[in-house]
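What follows is a single structure, and I will ask about it in a moment.
A protein chain is absent from this complex, but the other protein chains hold their places.
Residue numbering begins at 1 within each chain, and the chains themselves are lettered A and B in the order written.
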């Protein structure tokens, strides 16, 4: 059950660095191999660099009677991410300058952080501001913000080719459910499925990174290689909530990643929405930057910023479900199976139609046929008619209104009797991906 | 009356070979010259070959009391097409293995055939199965299935150029009305119209072939020539039934055939539907195969497989009408007249508008005009503005919302006063057709 895993991971204080990330990756790594890679503070990532490492032991605010009004132990969202160590008595006014609330969501603790400017802060429900009537408060933040390491998790499943499918999620969000425990949970379930499946055509890479800085770090070290290897990729985020799927296209918008995802969603019969790439989002912002233009989109359910509880403590267990998570896992699997099945063929018989009955591909008796017979005949005759070395199985499946993977077996039958020949398009597609 | 011709042709037992085809072509040939061409059994047609010739004299099934339960003389659909000669007493079980019905259409005799695997069979109404209570039956099929000939009918009207418009229909279906006596009837009426019209720009070829094998045979002998000569073509089938027209595009989808047909349908004000090319259909499957990619679509009314009576004895006289057939004849004629009128011009006066009144093309007095004047002025000014050596009359007519042929006369007037010059585009289009 993914929700069991959820319950173990939810309370951990994750951030872009620190032991919470390591502990989360260790737990996820119990069912699939995830290697932890550590990068020193100051490591350059293009225009950025790896920040100091942050770890918190205790943090609270007490009133003049010694009552804890805010306690990090209750909810790690109470402490603003990357708050510096601090200890002292502060006036009400000074405290208020460090207190963050959401007047529009008065019972929510907002999610705040200050990664790149040293500061401290607490976040509470707006409704509770009335409790702060004292003139002075004790603030205690027992934390380390020091040179250390940033941790990235990485998994890899080798396939028949070195061309890769990339799945990338992020592990830097504390105690929120949709955004973002759903992503790591779904990605890990897909990873487990593929590890057990075997017989893969593509190789698969699974990244668990701190958002933005982790993707930048990874690109700074592997980006050039990725440009020649990544055939398709998806950022796995916000995968646990809502009736409808959301697919955000890659920046190029017409990559294999986009084609396969949109095809499978369309044929699934499930509700979905397509969103154009834009620079408000997750790590597709980095993967699709002009220097890389990787074929990376993002398959979500209700997406970030489109539900009211986004980036607050109300984004919790009640919003997600095992069923929604599993349905998303299955959609990722369907997309991947379509990518695995997808090939481009050329029909070798181009003068009129080939005679199919003598090859056992067509009934000898003409006339009325069963629906099953009609479907198979349609698959075979359409593969013959449209396999021109340019259209792939997905294109032909779109014409027929079926999922690409269902053409796998008929295509193999036609290949075996010499009517279709497979075209090697990987290198071609990747070449295009680098120029396009 | 086409329905008189229908009544003479309907009872004849046609198949892909045999005397029924010859007799049908002879009757159609009474009003237009149709040459009969005979091809020997075994003649190769790419992946196929001409089958044996089939002719039936008698065929019946009698019960043990000598009563004829099924008789070919009643309806030639009762005998499965290409049934081998057979004579003998068979058990009920054996007979049932050779009996075909349509449980979903219990009062219909299905249309069945086994051209390429030797077998025999009978087809009856599903409702009549209860009559077969005896234990044994006498089966008698007095037929020839022997080396012989396959017959193709061909007509040709020479025009000013050797570029051809192709009309192709099929004459292999026994005793069914929509599919397929309507096609040969409509094609012959169009042929007659053009023979009487004279003064043709294009040459016209009319093929009457057995479906599939006949088109393959013709392509195997003339396909290379057709690639350089056929400017547009249509498969004439299912032309007698339904309120709405159906146009199935050529495989390339953007040929002159498609452009003219869709243009005329759109301007006709009649209901119509456009269907993409697909490999379920008639001889456009062969004409549009990758080795040829001819500019051949198909103008139909309600098309094959879209009416419940398709491929059964219920596809009979009650479903078609003289009116529907004649309306389809007229639509084919309108398309052809638009093709005849269609030309591409370049305007020779490109700096500002030419002065039209001094050439008698425009009224001297400005102000309000009659609708008739407005239409002529619109034709003339649009021809001048848009004749750029690329857009043809059909393109310009589309902008104006009129049928292309109505621009014929204004274009000639502009040509005569030196404002337009005709561009020879035939060779260009055909070159494209061979590459595209």
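As a working rule, a contact is a pair of C-beta atoms (placed from the backbone, for glycine too) under 8 Å apart; a residue touches a chain by one contact, two chains touch by 3 or more.
On a predicted model such as this, the values are computed, not experimentally measured, just so you know.
Student: Of A:43, A:161, A:289 or A:406, which residue touches the hidden chain?
Tutor: Final answer for the missing-chain contact: A:289.
Student: So one chain is hidden, and I want to know which residue out of B:84, B:378, B:402 or B:423 touches that hidden chain in the complete assembly.
Tutor: Touches the omitted chain: B:378.
Student: Using the definition of touch stated at the top, determine which of B:131, B:353 or B:409 touches the missing chain.
Tutor: B:353
Student: From the list A:50, A:190, A:219 or A:383, which touches the chain that is not on show?
Tutor: From the options A:50, A:190, A:219 or A:383, the contact with the absent chain belongs to A:219.
Student: Under the stated touch rule, tell me which residues of chain A contact the chain that is not displayed.
Tutor: 45-48, 80-81, 100, 102, 110-117, 119, 121, 212, 215-216, 219-220, 223, 251, 276, 278-280, 285-286, 289-292, 311
Student: Using the touch rule from the top, list residues of chain B that touch the missing partner.
Tutor: Considering the whole complex, chain B reaches the absent chain at 347, 349-355, 357-358, 364-368, 378, 381-382, 384-385, 388, 399.
To be clear about the criterion, only the chains that are shown with their structure count from here on.
Student: Just give me the whole-number Å value for how far the CA centre of chain A lies from that of chain B.
Tutor: For chain A versus chain B, the centre distance works out to 53 Å.
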